[in-house]
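Just one protein chain is left out here, and the rest sit where they should.
For clarity, chains are labelled A, B and C in written order, and residue numbers in each chain start from 1.
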Amino acid sequence: MSGHSHPTPGLYLVIFLALVVGTCLTWGIAFKDLGVWNPVVALTIAVAKALLVVLFFMHVHYSSKLTKLTISAGVFWLMIMITMSLSDYLTRTFLPQ
Amino acid sequence: MSTSQTTTTDHHPALAHQFDSMEQQQDASTFGMWVFLLTELMMFGGLFTAYLIYRLKYYPAFVAGSTSISVSWGFANTLILIASSFTMAMSVWAAQNGKRRMQVWLLLSTMVLGSAFLGVKAKEYYDKWDECHIPGHVIGKGFNAWGGCSATNKSLGNIAEEIRDPKEHGNPNTPETAAEQIARQTEIFFSFYFLMTGLHAFHMVIGLGLLTWLTLRARHGDFGPAYYTPIELGGLYWHFVDIVWIFLFPLLYLISRHQHGV
Amino acid sequence: MQLNFPIFPEQASSMAGQVDALYLFLVLITTFFSLLVAILILFFAIKYRRTPGRQAQQIHGSTLLEIIWTVIPLGISMVIFVWGAVIYYHMERPPSNPLEIYGVGKQWMWKFQHPGGQREINTLHVPTGRDVKVTLISQDVIHSFFVPAFRVKQDVLPNRYVFTWFKATQAGTYHLFCSQYCGTKHSGMIGQVVVMTPEDYATWLASGKAEGSLASLGEKSFQQYGCITCHRPDSGARGPNLEGVYGRPVRLTDNRVVLADDNYIRESILEPNAKVVSGFQSIMPTFRGVVSEDEIIAITEYLKHLSPQQANPLNNRSTPTEIRDSEVPNIQQQNRQQPAQQTPQGTRPANPSGKKP
Partner (left out) sequence: MSTATAIVTPVMPERHYLNDNYGIRSWLLTKDHKRIAILYLFSITFFFLIGGLFASLIRLHLLTPNGELFEADTYNKLFTMHGVNMVFFFLIPSVPAVLGNFLMPIMVGTKDLAFPKINLLSWYLYIVGGTFSMAAMVSGGADSGWTFYAPLSSGYLKTHVIMLAVGVIIAGFSSIFTGLNFIVTVHRMRAPGMTWGRLPLFVWSNYAASLIMILGTPVIAITLILLALERGFHIGIFDPKLGGDPVLFQHMFWFYSHPAVYIMILPGMGVISEIVPCFSRKRIFGYSFVAFSSIAIAVFGFVVWAHHMFVAGISVYSALVFSLLSYAVAIPSAVKVFNWTATMYKGSIEMSTPMLYAMAFIGLFTIGGLTGLFLAALGLDIHIHDTYFVIAHFHYVMVGGMVTAYLGGLHFWWPKMTGRMYPEAPAKLAALITFIGFNLTFFPQFILGYMGMPRRYWAYPPEFQVLNVLSSAGASVLAVGFLLPLLYFAWSLKYGEIAGNNPWHATGLEWETSSPPPTHNFHEIPIVTKDPYAYGKDAEVTVVH
């Protein structure tokens, strides 16, 4: 636990530049044909960018376990909603025999 | 207030009566903000779920819709919002380190960037209005994926373009052409486009309101190393809105871009 | 007033007995545990009532007991789950070679079409001893097809075919309810299912005033809407030849393979561009708002008759993924170059009859 220590402006700048690079990457890759991987790559970069923002801009890297747990819970519940809804949509055409 | 003589320790003016110490107050407030962001996450999450299901269902129409919005503006807006997140994070740092003037300037630049984002968004919305891409038949001139209302058709993807058919209007029972079907289904894409970016923009507007209030308080010198909770909470909120956009950009602007170029 | 006071619904289908058995089992379980809890509570309340001089005996808990009353309910509920799932699986599995009836729900009535062309409103005649498959669709909101005596229920959705099936065992007249709230006259969307012996049913069919079989009605529509101008067996056709398509897998332009079932045919009429057959341009106009649900049903039935050997596509296949490439009929052999730009006339079907619907 690093208590109340917070990142420095230098680190913020690095994160900012990483985010800009990530955005440019997303944009550039979108015009390459990667087949089904296009959205996958785009979302992976988005997740990475979001992680950077959450961990450093939002100080979660330096926060208590409770904060980390709270965020994980949110993501977990979102995944429940998405996957279990899709579990219906993606298996509708299957009929028992 | 007869029985409130309980706290005997140092009493910061910003300490609310229900808390024992500033530390507890900050802890509780930050945690409260996170819990609130959790609800925000689930709210956007509902929209994302619905978006995903329709994207699977009407993929060609989503491609056509997505390629009709300007990726350059979306890209620019992403950079603007990331920059505003950076200045916001810095202003929290400035508050923690007691740099009052810097704090105010950083907050102001965050507001400028946020307004720039909304300005770009307004421009994009106006373009969509112009092209008659407002879904539904209540607002605007009615949905028309052809951009038919202004007679300029630069919007739809090539699927529709290739087999475009200037069909006569009037008889509601005339069967639609294939291109028109895609056009009609893009209406769902635009429903999601406006709902998701609209909800996001609504959060930005609230964020700007918060920032205005924070700037005024920062100018007043309310925040310093001992007390910077409000500015930290404002920061959390602003970054969350930024994260939502980080996902909206690829989901709305970049569906199968490689097929169609810029 | 005569006191008519039944407490158990009639059993009139092959499924009813199975459902009732599970129901009675659950009633037993419920009664047992409710009584157990109630008796224990009352017994404790009386036996250990507050009396001067007697202290409560402090007990912190017992992990063994906790495990027992976790595991036993878990075991019982797994039995119920499996039992219920087996019945459900049976209900959801389409029967082989059923009598196929189509039903359309709308605010606030039921319309049924028999394969022989007989139409009924709010009444459904079926024979005993034969699997009856009812394919259902709604014209407006969600309804639900509910026959308590058969223990069947199925929400009837707009824009999508769903089906339910039953095998009636008892001749008689039974309630047909709409059980999904559908607006003002929801409770008026009721009717009856008349179950007849096969002989009576044959008599009833013969007496019905049918204007020709459902398939022949479909053929009429097929011509009237000009489907025939593109969907021809010859090599110059702009659309795939539909003979033998029903119930067969077809390859799409994006290389997916789908089964040409009722839902696919309906979708292809209303949203032709959604799943275009490989080798063809997506030039077909949509017939949304043009062709009625009843007509789509008839056309589907007609297509079914064009491919008699595949009348029940879903019975001999498990899932679409199991369709092998070699099985996919090559219906794009008449693939020809399409002109890049279609004239408006070219994209719309000719209308030989000349009358707009």
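The rule we apply is simple: a residue touches a chain if its C-beta (ideal position, glycine included) is under 8 Å from a C-beta of that chain, and two chains touch if they have at least 3 such contacts.
Just so it is clear, the structure is predicted and the values come from calculations on it, not from any experiment.
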Shown chains that the omitted chain touches within the full complex: A, B, C
Looking at C:Pro115, C:Pro148 or C:Gly226, which residue reaches the missing chain? C:Pro148
Write the list of subunit C residues that the hidden chain touches. 3-9, 18-19, 22-23, 26, 29-30, 33-34, 37-38, 40-42, 44-45, 48-51, 54-62, 65-66, 69-70, 73-74, 77-78, 80-81, 83-92, 107, 140-142, 144, 146, 148-149, 151-155, 157-160, 162, 175, 177-188, 190
Residues on subunit A that touch the omitted chain in the whole complex? 66, 73-74, 77, 80-81, 84-85, 87-92, 94-96
Where subunit B meets the chain that is not shown, the residues are 1-4, 6, 16-20, 24, 27-29, 31-32, 35-36, 38-40, 42-47, 49-50, 53-54, 57-58, 135-139, 184-185, 187-188, 191, 195
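The rule is short, and it goes like this: only the chains that are shown with their structure count from here on.
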Centre-of-Cα separation between subunit B and subunit A, whole angstrom: 16
What whole-number Å value describes the gap between the mean CA coordinates of subunit A and subunit C? 41
Across the complex, what residues on subunit B touch subunit A? 30-31, 34-35, 37-38, 41-42, 45-46, 48-49, 52-53, 56, 71, 75, 78-79, 82-83, 85-86, 88-90, 93, 96, 235-236, 239-240, 242-243, 246-247, 249-251, 254-259, 261-262
Which residues of subunit A touch subunit B in their complex? 6-9, 12-13, 15-16, 19-20, 23, 26-27, 30-34, 38-39, 42-43, 45-46, 49-50, 53-54, 56-58, 63, 66-67, 70-71, 73-75, 77-78, 81-82, 85-86, 89
